[in-house]
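Can you keep this structure in mind? I'll have questions shortly.
Shown here: the complex without one of its protein chains, the others still in place.
Here is chain A:
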Amino acid sequence: MVELNGTLLIQILNFIILCAILGHYCYKPIIKILDERANRIKNDLDSAAKSRDDAAKLKESYEAQLSEAQVKANEIVSKAVKEAEVQAQAQIQAAHEAIEKEKEAATKQIERERKDALDDLKSQFAAISCDIAAKIISTNMTPDINDRLINESIAKLDAQKAGK
């Protein structure tokens, strides 16, 4: 059952020949494809890592741009608000001035009308007074005397007005 013979030598040769055949025809292509795959996976991983880094940098740049744009937008908005406030203030000021002018013009007109009315009243008052006086004293007065009396009365009234 256990006997060493010429089979031993043949088996040694068999094994070495099998190693040579398999090594040349079979293992080389398999090892080549395994190495190619390993290299490809390594390259893919490297490339993926590079892409991730690039994406991170791009994201950082976009975020910086976005924040810059936000600052600019805020500046534009605040500038617009300020301009609007200044404009509104100017418009309010102009309106106030216009109102003041209107008010002044109205006051002047009232004053002028009041003066006219007063002058008119004075004339009528003097005329009426003269008529009354004439009737009372029943004296014939010439128109010159009448005018003189009227003017004197008016002058008195003006003097009284100036005196008060």
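Just so it is clear, a residue touches a chain if its C-beta (ideal position, glycine included) is under 8 Å from a C-beta of that chain, and two chains touch if they have at least 3 such contacts; residues count from 1.
Just so it is clear, contacts and distances are computed from a predicted model.
Peer 1: Missing chain's UniProt protein name, "histidine kinase", "ATP synthase subunit a", "PTS system mannose/fructose/sorbose family transporter subunit IID" or "Sulfite reductase (NADPH) flavoprotein alpha-component"?
Peer 2: The missing chain's protein name, per its UniProt entry, is "ATP synthase subunit a".
Peer 1: In the complete assembly, which of A:Leu34, A:Ala55, A:Ala69 or A:Ala155 touches the absent chain?
Peer 2: Residue touching the absent chain, from the options given: A:Leu34.
Peer 1: For chain A, which positions touch the chain that isn't shown here?
Peer 2: On the side of chain A, residues 1-12, 14-16, 18-19, 21-23, 25-27, 29-31, 33-34, 36-37, 40 touch the unshown chain.
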